[in-house]
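A single protein chain has been omitted from the complex, and every remaining protein chain is retained in its original position.
Letters A, B and C name the chains as they come in the text, with residue numbers starting at 1 for each one.
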Amino acid sequence: MSGTESRGLVLDEKLLFESSDPGRIGYSLAELDVPPAVPATALLREELTGFPELSEVDVVRHYTRLSTWNYGVDSGFYPLGSCTMKYNPKINEKAARLPGFAELHPHTPDHLSQGALQLMYELQDALGEVSGFPAITLQPAAGAQGEFAGMLMIRACHEANGERRTKVLIPDTAHGTNPASAALCGYQVVPIASDGQLSAAAVAEAMDSDVAGLMITNPNTLGLYEKEIREICQIVHDGGGLVYCDGANLNALMGISRPGDIGIDVMHFNLHKTFSTPHGGGGPGSGPVGVVEALQPFLPVPQVVRSEAGYRLDYDRPQSIGRVKAFAGHFGILVRAYAYILAMGGDGLRRATELAVLNANYVRARLEGVYDLPYKQRSLHEVVFSENNLANDCHTLDVAKRLIDYGFHPPTIYFPLVVKGALMIEPTETESKQVLDEFCDALLAIAAEAQEHP
Amino acid sequence: MSGTESRGLVLDEKLLFESSDPGRIGYSLAELDVPPAVPATALLREELTGFPELSEVDVVRHYTRLSTWNYGVDSGFYPLGSCTMKYNPKINEKAARLPGFAELHPHTPDHLSQGALQLMYELQDALGEVSGFPAITLQPAAGAQGEFAGMLMIRACHEANGERRTKVLIPDTAHGTNPASAALCGYQVVPIASDGQLSAAAVAEAMDSDVAGLMITNPNTLGLYEKEIREICQIVHDGGGLVYCDGANLNALMGISRPGDIGIDVMHFNLHKTFSTPHGGGGPGSGPVGVVEALQPFLPVPQVVRSEAGYRLDYDRPQSIGRVKAFAGHFGILVRAYAYILAMGGDGLRRATELAVLNANYVRARLEGVYDLPYKQRSLHEVVFSENNLANDCHTLDVAKRLIDYGFHPPTIYFPLVVKGALMIEPTETESKQVLDEFCDALLAIAAEAQEHP
Amino acid sequence: MRYLPHTSDDVRQMLETIGLAGIEELFSGVPDACRLSRPLAIAPGCSESELLGRLKKLADANAQVSEWDAFLGGGAYNHFIPAVVDHLVSRSEFYTAYTPYQPEISQGTLQAIFEYQTMICQLTGMDIANASLYDGASACAEAVLLAVRCARKRSKILLSQALHPQYRETVKTYCRYLPVEIEELPFDAGYVTDLQALKDRLDEQVAAVVVGYPNYFGRIEELATLAELSHARGARLVTAVAEPLALGLFKSPGELGADVVVGEGQSFGIPLSYGGPGIGFFAVKKQDMRALPGRLVGETLDQDGKRGYVLTLATREQHIRRERATSNICSNQGMCTLMVGIYLALHGKRGLRQLAEQNYSKAAYARRRIGSLAGFQPVEGEVFNEFAVLCPEPAAQLLARLQKSRILAGIPLCRDYPQLENGILVCVTEQNSKQQIDRLVAGLAGGAA
Partner (left out) sequence: MRYLPHTSDDVRQMLETIGLAGIEELFSGVPDACRLSRPLAIAPGCSESELLGRLKKLADANAQVSEWDAFLGGGAYNHFIPAVVDHLVSRSEFYTAYTPYQPEISQGTLQAIFEYQTMICQLTGMDIANASLYDGASACAEAVLLAVRCARKRSKILLSQALHPQYRETVKTYCRYLPVEIEELPFDAGYVTDLQALKDRLDEQVAAVVVGYPNYFGRIEELATLAELSHARGARLVTAVAEPLALGLFKSPGELGADVVVGEGQSFGIPLSYGGPGIGFFAVKKQDMRALPGRLVGETLDQDGKRGYVLTLATREQHIRRERATSNICSNQGMCTLMVGIYLALHGKRGLRQLAEQNYSKAAYARRRIGSLAGFQPVEGEVFNEFAVLCPEPAAQLLARLQKSRILAGIPLCRDYPQLENGILVCVTEQNSKQQIDRLVAGLAGGAA
């Protein structure tokens, strides 16, 4: 990490509009080879007031410079908890840009899109194998849309059974998208307190015949495996509910534990976390959803299926919740995730999980004591400290800002809400011991500074 | 240029070898599908002591970070005189990477390389049209190798005529490669003094029957068109010599004046200057050479020719100087130059020249007076100031370093040698008035600083 | 494995520091009953060269638009993407960064998004644009939710049947379990929203009227009239733009009175990529600013008075308001906002206009030529680069025949409009040469292509 000192907010690159000059152009078009035509004048717009006018050089420099004010995984360690900022393999970028993928129109008939459909089908299979679910939809655009699609299926299933349940249980450690997604399905959210881990007792107490289901994150946002998960699922099922799992933390489980095997009914994947597709400065991600058999009829349309004649998009699903977006998903992201799975293989995925958990526990071991660890249970892929131990009124935000001075991207802060001044560190498996040591040294130095210079 | 403040030499990225860790790997190979074999032990080397061991992530970060300590044309204005640091179009990079070009083996038979050969043939034609030479070789790897090839042809021609001339005349403003290349051909270099421009009289005086030729740069490195060039060529020809032109400054002449029309016998092009191919942090460039008919038999082998049956590499050239490198040239660079010529067209090339000259003269007009202009003649694509006007013992090197603080790449300094503390500015045509204004403002501010704070 | 930096020595030392004897112990928190007791049934990993080989094979098994004469639109458009776009978005500082929560080290992304938002406003004629929603269809659904949210007591939505079918389906999915009532408005003989039907159905319950511009049949809807009618009854007009290049030529929805303008930005520099990722844009007038779903970047000054950019209005978002947020959206289309921004900056004021004019002229030429064939009836009235055509035979049959000549002649309309069994939707962009159009016409005419 040495060598990437932060440059702070020293921004004075002009806006595009400010460096624009009337008459300058950055494009060129072939000559029109048909007679020119124009619409009726009444329909024509005036010129695009304020729109930039730049040469190609201007545009290249503008964005090149802007990029230098950013920090990416390729710049250095990016320990954002709950975000799984692992390395994004370069071959995946090349794969997504192959003309046969990038230049494939979504309305191309199935028999002329067999390569794309096969890729999607095999990806469904692989995700199914990792998670233990028999069916997968690749359509949702990101984790939150996966949650939405998953909760819609839960509701559709209840309604198909003639049930009108109104509530969803969500533990207090949950990510904000969980309640927001449940609300979008018309559900009322019932928070449940957890003490690090959710207890079966708490779920049993909250469970009633109005409860459509539970949204749980496993391992949860404290990095802890929900050890009563089987009992919890049983209770929810016994009460007539279904269990949704937020799969954002699947990086802790590959080859170790499969949500589909332990009572979960539906789960989303974040391909942009677990499966190495880039975060892109805020997307695009991809949020496939896996479901148990009972929920299969409700999957969104279209679904990629395989038949004698080849692969095809199946629209004929009368009980489907419909579509949550146009076309069949973020195909360009699916290609990257597929490439990642092929490169890693089954053993490689498990190894990734092992090392991700090893890394988090190493950071934990090196910082524990100096930083306060509110939950002492054996944690998995991430570790959450509180600001309690910090001397002299030093707060989590101060630590984060100071880390930037040390040349590191700060961890996720103030989430999960249940920890006071949470510092949530998820190193992922693609960081070496060397990098982790430098990072821990920095955090220890910062704690010492707080001690010495109030 | 605002927004690209220099970060100076703040380098502490470790060397590859220092961040290496035994057993780490950044590659993977397919499994061997034939029986494994090993050479006799006596021939086997020990392990590669000291060689790095890194993961893919390590390598990506290392070079990504290193890149941020660099400055390219895409970062901002790069006014290096004699270097023609124009914008490098991105489509050219894509073109050179098309699999049909990048994955073409040089030993592929001609009939299976027709696309590449056609491209080279058409590039020869276009360069011939720009320069006025009837024949072009694309083989030389850079300008200096072009000079070498060109001077070899001059010598071969003399020897074919039974002449053993020993000297070459080179004006004092010439680039250092000129005398070095002449020396490589076994010539003795005779410098000629010039006063900004080379006078026909000076050449006449130096010309004798031992002189194989003259190496001239036009426009010369002061940015001045050699106004007696025709007379000079005539004198050299009359004395039995040949005239070599260093074509590094061709960006000043496209569509305006053709070296082949005015008495030059041989000239190299720098595709990495005039024809927009990237400098690459020091190459690869490409230095094709154009020659008059008399020199054609001496061109290097192979030469791309066209016949009924298609394009082909012609090796059957008994008087050829031979080859100056393996294969047929820096093909990847030729593709970029060809793409540039196609994109610009004949009119576009001329326009590029016009604007390059406009830009240089604009900078000259804005700085003249404050900075000392040793040669007052109408200059073309670049302008050379001296350090004479600078106050308080401020030197060219100080100005250059201070420009970095202002966020600009400095101009070429201390070249040409004939100007005391030369500041040689070549803006090229791809800079806007806006950028030039910011640059001139900075230089004016620096001169003022020198005045105020000795 | 090349992506995993750990040496066996590292692992040993790390376990020692943690105080564990083996990797297995790291998972002691996972109950036995929850453990997978076998290896994953996924083939072993492979080298990069094998990987590329397999992917190339899959890629080659698709009909890419550059190797066919493709006249497909219908919500995804084949426009040329300058090499600059990919060059710049490949800078890892952009694409390997997270959402710009940490402004000190995200100013690049933030300023680029701010510029994107500004250009979307200029293009749509609106006041505020977010960054971003997943795609045009889900943006359309979020627009409906906004309308219902802002209209308070009103809960009815009138969806034009001439709106993109996938947008309509998505709206219905989003509203499935919300107290929103959806009615569809028929289109008239000119394939635009039936104004009489609209007048009849508009009542005090209607929160919004939603139309396409251009609509799915390629027609330019009479937005001004639609806005006037909607506003007269207190409803918002939501305009969905699946082909925003049309806004380079036609009056902006904002100017014509639309209250919410959403759409798909794929046309602006984003590869087709079998339909995704694209980008949903979303723009409103000032009045609805606080109801805007998703992220918004604003300009600010730092303590030294320097301009900078930050995420604003976060209080509407799911990480603060949780179940009461204006949307559940979190990761969205960051990288695609960048592509759109670069594409628009390159084309600029004049380029976008000229490009739109070329698309318009090519489609006009194709429509005229096709219209002159016996039995073919293209829609009449203004279109942009796309138009429905009624053919003398069922679409499926016709399209299959043209595929034999490597022509993808259009999209069949019958799946979405069973009454239009002979209908196809033909799209012509700057990527289709006159020669391609002429081949299409010859093919349609039944001649050999």
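Structure notes:
In the analysis below, contacts are C-beta pairs under 8 Å (C-beta built on N, C-alpha and C of every residue); 3 or more make two chains touch, one makes a residue touch a chain.
Please read all numbers here as calculations on a predicted model, not as lab measurements.
Which of C:Ser28, C:Ser90 or C:Gln287 touches the hidden chain is settled by the complete complex: it is C:Ser90. In the complete assembly, the contact with the undisplayed chain comes from B:Ala144, out of B:Ala144, B:Cys157, B:Val211 or B:Ala337.
Touching the chain that is not shown, out of A:Val73, A:Ile91, A:Val189 or A:Leu342: A:Ile91 (per the contact rule at the top). Contact with the undisplayed chain is limited, among B:Cys157, B:Ile333 or B:Leu373, to B:Ile333.
The residue from B:Asp261, B:Glu293 or B:Asp441 that touches the chain not shown here is B:Asp261.
For subunit C, the residues in touch with the chain missing from this view are 2, 48-49, 52, 80, 82-83, 87, 90-92, 346, 430-431.
Mapped onto subunit A, the interface with the missing chain covers residues 21-30, 54-58, 60, 64, 89-91, 93-94.
Note that in this section only the chains that are shown with their structure count from here on.
Computed centre separation for the pair subunit B/subunit C is 46 angstrom, with centres defined by C-alpha atoms.
Rounded to a whole number, the gap between the C-alpha centres of subunit A and subunit C is 20 angstrom.
A separation of 48 Å divides the Cα centre of subunit A from that of subunit B. Along subunit C, residues 1, 3-6, 10, 45-46, 48, 82, 84, 86-87, 92 each make contact with two or more other chains. Contacts with at least two other chains are made by residues 21, 24, 55-58, 60, 64, 89-90 of subunit B.
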